[in-house]
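Entry: chain A
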Amino acid sequence: MKFERYGIGIAKGMAVTFKHLFRAPITVQYPEEKLIVSRRIRGNELVWYPDKCTGCATCAKSCPQGNIEIATHVGDKNNYVVDKFEVDTGRCMFCGLCVEACPFDALAMGISYERAQHRRKQLVLSKEELQLSDVRQPSGYARPRIEASLPKQSLLIYWDKEEGGQKLSWLGLSKKRGRGV
Partner candidate 1 sequence: MTKALNGEEVAKKIAKKFPGSIAAADKAAVVVTSKSLYQVAEFLKNTRTLDFDYLTNLTAVDYTDYFEVVYHLISLRHNHSVVLKARCYDRDKPAVPSVVSLWRAADFQEREAYDLMGIIFEGHPNLKRLLLWEGFVGHPLRRDYL
Partner candidate 2 sequence: MAIRTEPFILNMGPQHPSTHGVLRLRVTLDGEVVTDVELVMGYLHRGIEKLGENRTYAQIIPLTDRLDYVASMTNNFAYVLAVEKLAGIEVPERAEYLRIIMAEMMRIANHLMAVGFFLNDLGAMMTPVLYMWREREKLLDLFEMVCGQRLTYNYMRIGGVSHDIPEEFLPALKRFVAEMPGFIDEYDRLLSQNEVLLARTKGVGILPKDTAINTAASGPVLRASDVKWDIRRADPYSIYDRFDFEIPVGTVGDCYDRYWVRMQEMRQSVRILEQAIAQLPEGEACAKVPQLLRPPVGEVYGHIEAPKGELGFHLVSDNSIAPYRFHIRAPTLINMTALKDMAIGWKVADLIIILGSIDVCLGEIDR
(Lines give C-alpha, C1' and ligand atoms only; values in the text may rest on other atoms or scores of the structure.)
Protein backbone atom coordinates (compact mmCIF):
# COMPACT_ATOMS: atom_id res chain seq x y z
CA MET A 1 0.00 0.00 0.00
CA LYS A 2 1.43 3.29 -1.04
CA PHE A 3 1.15 6.13 1.36
CA GLU A 4 -0.01 8.62 -1.13
CA ARG A 5 -3.03 10.81 -0.50
CA TYR A 6 -2.87 10.44 3.27
CA GLY A 7 -1.22 13.76 3.71
CA ILE A 8 2.27 12.37 4.30
CA GLY A 9 3.65 14.37 1.40
CA ILE A 10 2.01 17.51 2.65
CA ALA A 11 3.44 16.91 6.12
CA LYS A 12 6.92 16.43 4.66
CA GLY A 13 6.61 19.61 2.65
CA MET A 14 5.42 21.54 5.68
CA ALA A 15 8.41 20.25 7.60
CA VAL A 16 10.75 21.55 4.90
CA THR A 17 9.26 25.02 4.98
CA PHE A 18 9.29 25.00 8.77
CA LYS A 19 12.98 24.18 8.74
CA HIS A 20 13.61 27.16 6.54
CA LEU A 21 12.14 29.37 9.21
CA PHE A 22 15.33 28.91 11.17
CA ARG A 23 17.75 29.35 8.33
CA ALA A 24 19.56 32.55 7.67
CA PRO A 25 17.81 34.58 5.02
CA ILE A 26 19.70 35.00 1.79
CA THR A 27 18.57 38.55 1.25
CA VAL A 28 21.25 41.11 0.65
CA GLN A 29 19.96 44.46 1.77
CA TYR A 30 21.16 46.24 -1.27
CA PRO A 31 21.90 49.88 -0.73
CA GLU A 32 23.47 49.21 2.65
CA GLU A 33 25.07 45.90 1.91
CA LYS A 34 26.85 45.64 -1.38
CA LEU A 35 28.43 42.55 -2.79
CA ILE A 36 31.79 42.67 -4.42
CA VAL A 37 31.18 42.12 -8.08
CA SER A 38 33.13 39.81 -10.31
CA ARG A 39 36.57 40.96 -11.30
CA ARG A 40 35.57 40.46 -14.88
CA ILE A 41 32.33 42.33 -14.55
CA ARG A 42 31.07 43.84 -17.74
CA GLY A 43 29.73 46.78 -15.85
CA ASN A 44 28.17 49.87 -17.19
CA GLU A 45 29.98 52.02 -19.70
CA LEU A 46 33.49 51.86 -21.01
CA VAL A 47 36.73 53.31 -19.80
CA TRP A 48 38.80 54.82 -22.58
CA TYR A 49 42.50 55.64 -22.32
CA PRO A 50 43.29 58.47 -24.72
CA ASP A 51 47.03 57.97 -24.47
CA LYS A 52 46.86 54.35 -25.56
CA CYS A 53 44.25 54.79 -28.27
CA THR A 54 45.62 54.99 -31.77
CA GLY A 55 42.29 55.63 -33.41
CA CYS A 56 42.33 52.39 -35.36
CA ALA A 57 38.57 51.92 -34.93
CA THR A 58 38.81 48.18 -34.40
CA CYS A 59 36.41 48.57 -31.52
CA ALA A 60 33.90 50.33 -33.72
CA LYS A 61 34.14 47.57 -36.30
CA SER A 62 33.67 44.83 -33.77
CA CYS A 63 30.61 46.38 -32.17
CA PRO A 64 27.48 44.41 -33.13
CA GLN A 65 25.34 47.48 -32.62
CA GLY A 66 27.56 49.89 -34.53
CA ASN A 67 27.46 51.90 -31.40
CA ILE A 68 30.94 53.37 -31.13
CA GLU A 69 31.42 56.53 -33.10
CA ILE A 70 35.02 57.41 -33.75
CA ALA A 71 36.42 60.24 -35.85
CA THR A 72 40.09 60.95 -36.34
CA HIS A 73 42.42 63.17 -38.28
CA VAL A 74 46.08 62.67 -39.11
CA GLY A 75 48.27 64.42 -36.59
CA ASP A 76 51.74 65.94 -37.00
CA LYS A 77 53.66 62.77 -36.01
CA ASN A 78 51.86 60.86 -38.71
CA ASN A 79 49.49 59.41 -36.15
CA TYR A 80 45.77 59.50 -35.77
CA VAL A 81 44.37 62.03 -33.38
CA VAL A 82 40.98 61.07 -32.04
CA ASP A 83 38.52 63.91 -32.46
CA LYS A 84 35.44 62.13 -31.40
CA PHE A 85 34.89 58.99 -29.43
CA GLU A 86 31.28 58.63 -28.55
CA VAL A 87 29.36 55.70 -27.11
CA ASP A 88 25.63 55.56 -26.62
CA THR A 89 25.34 53.41 -23.52
CA GLY A 90 21.61 53.32 -24.01
CA ARG A 91 22.12 51.13 -27.04
CA CYS A 92 25.14 49.27 -25.76
CA MET A 93 24.50 45.66 -24.80
CA PHE A 94 27.68 45.25 -22.84
CA CYS A 95 28.88 42.26 -24.81
CA GLY A 96 32.50 43.29 -24.36
CA LEU A 97 33.52 42.55 -27.94
CA CYS A 98 35.06 45.99 -28.39
CA VAL A 99 37.24 45.52 -25.33
CA GLU A 100 38.36 42.12 -26.54
CA ALA A 101 39.07 43.46 -29.98
CA CYS A 102 41.18 46.47 -28.94
CA PRO A 103 44.77 45.64 -29.85
CA PHE A 104 46.28 48.32 -27.58
CA ASP A 105 44.28 47.81 -24.38
CA ALA A 106 42.96 51.31 -24.79
CA LEU A 107 39.45 50.34 -23.86
CA ALA A 108 38.13 48.54 -20.80
CA MET A 109 34.74 47.70 -19.40
CA GLY A 110 33.69 49.70 -16.36
CA ILE A 111 33.27 48.14 -12.95
CA SER A 112 30.39 50.27 -11.74
CA TYR A 113 26.76 49.40 -12.05
CA GLU A 114 24.67 52.27 -10.76
CA ARG A 115 24.49 54.42 -13.82
CA ALA A 116 20.85 55.17 -14.38
CA GLN A 117 20.14 58.55 -15.91
CA HIS A 118 17.06 60.64 -16.26
CA ARG A 119 17.48 61.54 -19.90
CA ARG A 120 18.44 59.41 -22.83
CA LYS A 121 20.81 62.15 -23.91
CA GLN A 122 22.80 61.70 -20.76
CA LEU A 123 23.52 58.13 -21.75
CA VAL A 124 25.53 59.25 -24.75
CA LEU A 125 29.05 59.51 -23.45
CA SER A 126 31.67 61.66 -25.09
CA LYS A 127 35.42 61.32 -25.21
CA GLU A 128 35.94 63.37 -22.04
CA GLU A 129 33.33 61.52 -20.03
CA LEU A 130 34.72 58.12 -20.98
CA GLN A 131 38.13 58.70 -19.48
CA LEU A 132 39.38 57.20 -16.28
CA SER A 133 38.16 58.99 -13.15
CA ASP A 134 37.22 58.28 -9.57
CA VAL A 135 33.78 57.01 -10.48
CA ARG A 136 34.94 55.33 -13.67
CA GLN A 137 37.23 52.48 -12.87
CA PRO A 138 38.07 49.69 -15.29
CA SER A 139 37.12 46.07 -14.70
CA GLY A 140 39.33 43.11 -15.46
CA TYR A 141 37.33 41.91 -18.44
CA ALA A 142 39.86 40.74 -21.02
CA ARG A 143 42.49 42.73 -19.12
CA PRO A 144 44.34 40.21 -16.94
CA ARG A 145 46.60 42.78 -15.34
CA ILE A 146 43.71 44.84 -14.03
CA GLU A 147 41.90 41.66 -13.05
CA ALA A 148 44.70 40.60 -10.74
CA SER A 149 44.56 43.88 -8.87
CA LEU A 150 40.84 43.78 -8.11
CA PRO A 151 39.31 42.29 -4.95
CA LYS A 152 37.87 38.81 -5.02
CA GLN A 153 34.21 38.41 -5.88
CA SER A 154 31.90 37.57 -3.02
CA LEU A 155 30.14 34.31 -3.73
CA LEU A 156 26.81 33.20 -2.41
CA ILE A 157 28.01 29.64 -2.31
CA TYR A 158 30.38 30.37 0.54
CA TRP A 159 27.82 32.22 2.52
CA ASP A 160 25.85 29.38 3.99
CA LYS A 161 28.35 27.72 6.23
CA GLU A 162 31.65 29.52 6.52
CA GLU A 163 30.01 32.69 7.62
CA GLY A 164 28.06 29.94 9.12
CA GLY A 165 25.26 29.59 11.55
CA GLN A 166 25.01 33.35 11.63
CA LYS A 167 23.55 34.39 14.95
CA LEU A 168 20.51 36.24 13.85
CA SER A 169 17.72 37.70 15.83
CA TRP A 170 14.50 35.83 15.21
CA LEU A 171 13.57 38.42 12.68
CA GLY A 172 16.98 38.16 11.16
CA LEU A 173 18.02 41.74 11.17
CA SER A 174 19.57 43.04 14.28
CA LYS A 175 23.03 41.82 13.63
CA LYS A 176 25.01 43.36 10.84
CA ARG A 177 26.29 40.56 8.74
CA GLY A 178 29.34 40.39 6.66
CA ARG A 179 29.25 38.33 3.58
CA GLY A 180 31.77 36.96 1.24
CA VAL A 181 34.62 34.58 0.82
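On the choice of candidates, all candidates are chains of the complex that A comes from, given by their letters.
Some points to look at:
Please note the rule applied: a contact is a pair of C-beta atoms (placed from the backbone, for glycine too) under 8 Å apart; a residue touches a chain by one contact, two chains touch by 3 or more; residues count from 1.
No experiment lies behind these values; they were computed from the predicted model shown.
The candidate list 1 or 2 contains one chain touching chain A in this complex, and it is 2. Listed in rising order, the residues of chain A touching candidate 2 in the complex are 4-10, 12-13, 15-17, 20, 26, 37-43, 62-64, 93-97, 100-101, 109, 139, 141-142, 147, 152-153, 155-158, 160, 181.
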